[in-house]
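Of the protein chains in this complex, one is absent; all others appear in place.
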Amino acid sequence: MVALQVIVGGLLSGAIYALFSSGLTLIWGMMNFINFAHGEFVMLGMYVALLVVVWLGGGPAVFGIAAALALFALGVGIYLSLIRHVLRGPMLAQILSTFGLALLLRYTAFWIFSANVVSLPQTSLAGTINVGGIFLPLAQLAAGAVALTLTISLHVLLTRTTVGSKLLAVAEDRTAAMLMGIRPDRMQALAWGLSAGAAGIAGALMATAYPWSPSVGETFGLIAFVVVALGGFGSVLGSLYAGLIIGLIQAVSAFWLGAIYKDIVVYGLFVALLWFRPQGLMGKA
Amino acid sequence: MLLDAKNVSKTFGSFWAVSGADLAVEEGEIIGLIGPNGAGKSTFFNCLAGETLPTAGRIVFNGADVTRASPEAHARAGIGRTFQVPTTFEDMTVLDNVMVGAFLRHPHRNDARDHARRIVDLTGLKADQQARSLGTPGRKRLEIARVLATDPQLLLLDESLAGLTPTELHDAIALVRRIHDMGITIVIVEHIMEVIMTLTKRLLVFHQGHVIASGTPETVVKNEAVIEAYLGHAQRRPPPGVPIPAPHSGEGFSGGGSD
Partner (left out) sequence: MKSILSPRVGLFLLAAGLLFYPIVFSGAFYRDIGVAVLLAAIFASAWNIVGGYAGQVSVGHSMFFGLGAYTPLLFYTLWGWSPIAGIPAGILLSIALAVVIGMPTFRLTGHYFSMATIAVAELIRIFAGTWNLVGAAIGLQGPATARGWWDLTFRSELPYYYIFLAVLGILLTITAAMERRRFGFYLRAIKAGERAARSLGVPVRQTKMKALALSAAFTSVAGSLYAIKTGFIDPDSGFGILVSIQMIIVAALGGAGTLFGPLLGALILVPLQTATNTWFGGGGSGLTYILYGGIIVLIARFEPGGLFELWHRVVPERWRRAHAT
């Protein structure tokens, strides 16, 4: 039974990984750009949740939406002020831009919140629930379920709505999209908003179930890389599968080898992927 | 025969960009590849240059099979190409740009520099000018100079004469003639009638991935199928949702290539 518990727990956190990683993969797919600060977006979502709870006393729905909106705005703002310019520039500028941003966000968070580990005060989702012999914290279950739903929703948004097809059009052929009356700049800003928003809400969900400190940004950023690499760059559905798999692998590694090894296994998997299957699960060889 | 491409095809998913194209080039010829946009000529061109891997077919250059050879191997074998959108090295001077090409056959700096200087003079450029300060015609000229420095036997020109004023075009055509007189075989993708009629001796016309006509410029322009292709209706584009991956890059929504 313990094994099953570990597996389910891994899948639940994996669902959240899937959600924020889909944001990263969206940006890659749209503009061939890697956001090194993506993990920090998740981290900020967690702190937004904390602040909303502490200042306004809202429940999960409130701080969830707050995190999504706040990070959406941040994402758009970052695109307009920074990303848009470096996209036209050398690779060095592109990589340094979000790398520097990550540092800025991370150490500002350290400065404001200190390195202490925090967690959300008890919400309405306290307690554990017994599902067929497994004891799961209700918060984790709810967070995982919501994350799964949102990731699927993002996939549906991209593939079945008008907005989604506009985004995909820009991704595929900017010039053609412009000729069809789509504004690539707007779509790209929207993509950044969605990407950051997804990370933000994933962070808020994460916060309901697990404690954290500003250093989680770095870890989540790397996890996002692995998930996106495994799932295939540009594929939200791939991120979904890969996120679940990574969450599972992480939980099993922690259980089997010890907590300290869980990240080693995941990063090691990344290196192995680069060697043997860089296009990931959903990519073509 | 210098270059022998047989039955070359390239598919992207279910979309046939090129299907069953043949091209035989003798040493010293100037061949033109023409056709409407989306006809497959650029994809075919990229197959010849080694940037796109053909799905089927065989390309033999100087007796060696180069079907699957990399762009670097193509250059070493003696095939050079220019790009439709100039890709000069912006941060370097004209001379440095050309030297990069020269280093292929002249590994030592002084030899490379001398060779590069000769080419720069030949093409009428200024050695110490920054590449970024060149206008489009200058950039196109620099691209040609740079690839010339690799001492190619076969030169593939990708719309290198597009977007020029009549005077610039006149000079560019003269340059291509000079290159041809040096003994270099040329295959040129072009839209401009003047270039095609005056420079090329033989033409291949592409339409919807197939070669629909080949022959001298005079016979080809009178060919009914060719006229129909240029003036006809449905211009073929890949269906939406089928991404055309750019060569040697990551997956996902890479920008679509032309043709």
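The first chain written gets the first letter, and so on, giving A and B; residue counts start at 1 in each chain.
We adopt the following convention: contacts are C-beta pairs under 8 Å (C-beta built on N, C-alpha and C of every residue); 3 or more make two chains touch, one makes a residue touch a chain.
As the structure is a computational prediction, the values presented were derived from the model and not from experiment.
Considering the intact complex, the chain excluded from display touches A, B. Of the listed positions B:Lys10, B:Lys41, B:Arg81 or B:Arg141, the one in contact with the omitted chain in the full complex is B:Arg81. Touch with the chain that is not drawn comes from one residue among B:Met92, B:Ile173 or B:Ala225, which is B:Met92. Against the chain not shown here, chain A presents residues 28, 32-34, 36, 82, 85-86, 89-97, 99-108, 110-111, 218, 222, 225-226, 229, 260-261, 263-264, 267-268, 270-271, 274-275, 278.
Not every partner is drawn; the one left out touches chain B at residues 49, 51, 70-72, 74-76, 80-81, 83, 87-92, 96, 99-101, 103-104, 107-109, 112, 146-147, 150, 247-250.
Methods note: only the chains that are shown with their structure count from here on.
Separation between the centroids of chain A and chain B, computed from CA atoms only, is 43 Å.
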